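Got a structure here, written out as structure tokens. Questions coming.
A protein chain is absent from this complex, but the other protein chains hold their places.
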Amino acid sequence: MLEQWMYIGIFMVVAMMLPSIAIIIAGLLSPRRPNPIKNSTYECGIETVGPGWPQFRVQYYIFGLVFLIFDVETVFLFPWAVAYNRLGLFAAVEAALFIAILAGGLIYAWKKGALRWL
Amino acid sequence: MTSLQIVFLIIAAVTLASAVMVVTARRLMHAALWLILTLLGVAAVFATLQANFFAVVQVLVYIGAIAILIIFAIMMTREVMSVTGPRLNRGWGWAAAAAAGGLAGLVAVLSTWQGFQTVLEPLPSGSVGVGALGEAFLDPNRFAVPFEVASVLLVAAMVGAIYIAVDRKVVEEQ
Amino acid sequence: MDFLKDPVTFLANQLVLWLTGLGLPEGVVRFLSFSIGAAILATSSLLFVIFLIWFERKLIGRVQDRLGPNRLGPFGLFQPFADMLKIFTKEYVTPSGVDPVPYNLAPVLAVSSVMAIWAVIPFANTIYGVDLDVGVVFVLAVGGLAQLGIILAGWGSNNKYALLGGFRALAQLLSYEIPMVITLLIPVMLAGTLSLTGMVTAQDVPFVAVAPLAALIFFIANLAEVSRAPFDLPEADSEIVAGFNIEYSGLKFGFFYVAEFLHGFTSALLFATVFLGGWRGPLAEEIPILGFIYFAIKTSLVYLTILLVDATVPRFRIDQLLNFSWKLLTPLALALLVAMALVDRAMVGMGVESIWIRLPVFLALNAGLFAAGAYFLDRARRRAPRPVVSGGPRPVARPENFTMQPK
Partner (left out) sequence: MIPLSWYLMLAAALFAIGLFGVLARRNAVAVLLGIELMLNAVNINLLAFWHRSQQLSAEPHVTGLVFAAIVFAVAAAETAVALALIISVYRRRDTVVVDELDLLRG
């Protein structure tokens, strides 16, 4: 069991190292002639206006929120889906109820206009 | 000291160090990024506990959704992006004392428990199925009620959060 | 003969034998063999991208009635190598005021999060990185790391366009992950396991034949996850300044593109594994290399479809894109999941166990829901407000139409 994670751990380390090494090698190979204009923040050729952090609309938050709720739902639905073949109709009804409640939330968000990109 | 123990100690050190950075980082965005590292460490701890499903779900839900939502919220409140004023409140010394006292108390209580030194052996493969969890969740005599209540809780949170967050004026104007 | 049937296992066994022969303890041998296997798998995924870039450029060129790369080597095969040399020697222009760690970590994370999926994909009966018992959720989870890479790039660049582009990309990824997760529940349900290897073994009938609508929704959501047309808003070259990777240059920029190409192909791998039966085919279990070939063919077909869609379909607007996910795909996927579970369990409860009797019912369900989805899509299209196109003369880009005339 732990061997699986050992492999995943090694693989993640390798997968992080390969691009890092390539980037470092390219950094050694490439020229390096910085100047203030080249290093200024890109803004369509004109000078930067205002700070680099604009404020964001609440719409992003709403989409993140609905996503979060549906993502957590999978924590409950994946175990059900794995055990599905061993369970009967009643369990399927329970899961359907679970999903129906969530769908109710989705419909609320929809009717409220929260899912509209303003 | 086995290699697994060394790995665990490294994971624990990274987790705790980044957790300290979460509560002390000056910029809120950095605190959130350190939180992500802490969450990854906790996911690795779950993996050493052979709670495979929860190790990946930790990454999926906490990093993939909760951390991203927090970062969205940080972006919504621009004032917090700039470093203004002290990051800790005046009573932070008391808070540190309370946290240290809490830790000491927890360790003192736990170490008197006879099962404290139990060594966790690797579980035989196949004994820790997600399927068993699913069966327990849908068994009316066991956890079917928490299962449905979780759904209600999630929807209640979603409805409440949308109700609070959506600016009615903006929506009506459109 | 063993070597021809299953070269990978053969070589792996040889390696383990050789390492054990050196007198190393068992744990070290395992660590070394795992490391070598992981390094080979990861490197081959990166090298494969070189071929993918050539293939895509060639194919898109043909679709657009061009030749594509044709100067360097046969059929321009060496073009990607020339590009690689060029990008390796490009200067890194790092804007002042970046947040160094997030800025430099982002391209690495973008690539490695896609490569991580390769660790759990079964390429053949015996050829796979690791048989993780929660492989499906693992694949979804590393998608979360890819989103993290986009956030880091957007925030680390200290550029409002990068940040804005990153958030737009993020909104898209988040929106399409939901239908993807829900449609992945259907194969999990049918196979009864979260392991990708187990899922392939369970597909006596490929799941695309059992739940074609789920496969379709999964395919569409995958297109959006890899930002291919019609969902290529995050790097719509012609519209916004280039999204979250605007402040990157040289190989750091290159790695975002590598990640994009690799992600496109990896999604094809995933689709072939989950819905097309992976390496399954005649004689695949006896001769693993044959299974590998079946898998390669299936994957290529899926990838070709992705590329052809990419080459031919116009781009969505952001509100259309979000509506399409939240108001069509997500409800449809939820309805499909519930309907299939209820009907299937009811049938099994009545004593109908055979997959051949349940299959037509499943297909009818899928077809019915597809029709319902198409109906609602059409209704939404009819109701959508349309801009009034005036009958007057349109401005044409002729010299006399410009107020400022050249002297």
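As written, the chain order gives the labels A, B and C, with residue 1 at the start of each chain.
Convention: a residue touches a chain if its C-beta (ideal position, glycine included) is under 8 Å from a C-beta of that chain, and two chains touch if they have at least 3 such contacts.
Note that the structure is predicted; figures quoted are calculated from it, not measured.
With respect to the full assembly, the chain omitted from this view is in touch with A, B.
Against the chain not displayed here, subunit A makes contact via residues 58, 61, 65, 68-69, 71-72, 75-76, 79.
Mapped onto subunit B, the footprint of the missing chain covers residues 2, 4-5, 8, 12, 15-16, 19-20, 22-23, 28, 31-32, 35, 38-39, 42, 45-46, 48-51, 53-54, 57-58, 61-62, 65-66, 69-70, 72-74, 76-77, 79-80, 85-89, 91-92, 94-96, 98-100, 102-103, 106-107, 110-111, 115-123, 127-129, 132-133, 136-137, 143, 146, 150, 153-154, 156-158, 160-162, 164-165, 167.
We adopt the following convention: only the chains that are shown with their structure count from here on.
Measuring from the average of all protein CA coordinates, the nearest chain centre is that of A. With centres taken as mean Cα positions, subunit C sits 14 Å from subunit A. Rounded to a whole number, the gap between the C-alpha centres of subunit B and subunit C is 29 angstrom. Residue numbers of subunit C whose C-beta contacts span two or more other chains: 132-133, 137-138, 140, 163, 167, 170, 174, 177, 192, 194. With touch defined as above, residues shared between interfaces to two or more other chains in subunit B number as follows: 52-53, 55, 57, 60, 64-65, 68, 72, 75, 125, 129-131. Those residues of subunit A lying in contact with subunit B across their complex are 1-2, 4-5, 8-9, 51, 53-56, 58, 60-62, 64-69, 71-76, 78-84, 86-87, 90-91, 94-95, 97-99, 101-102, 104-105, 108-109, 112-114, 116, 118. Subunit B makes touch with subunit C in their complex at residues 3, 29, 33, 36, 52-53, 55-57, 59-60, 63-65, 67-68, 71-72, 75, 125, 129-131. By the touch rule above, subunit C contacts subunit A in their complex via residues 30-31, 34-35, 37-39, 41-43, 46, 87-97, 104, 107-109, 111-112, 115-116, 119, 129-133, 136-138, 140, 158-161, 163-164, 167, 170-171, 174-175, 177-178, 181-182, 185-186, 188-189, 192-194, 241, 246-247, 250-252, 255, 258, 318-319, 322-323, 326-327, 330-331, 334, 337-338, 341-342, 344-346, 348-349.
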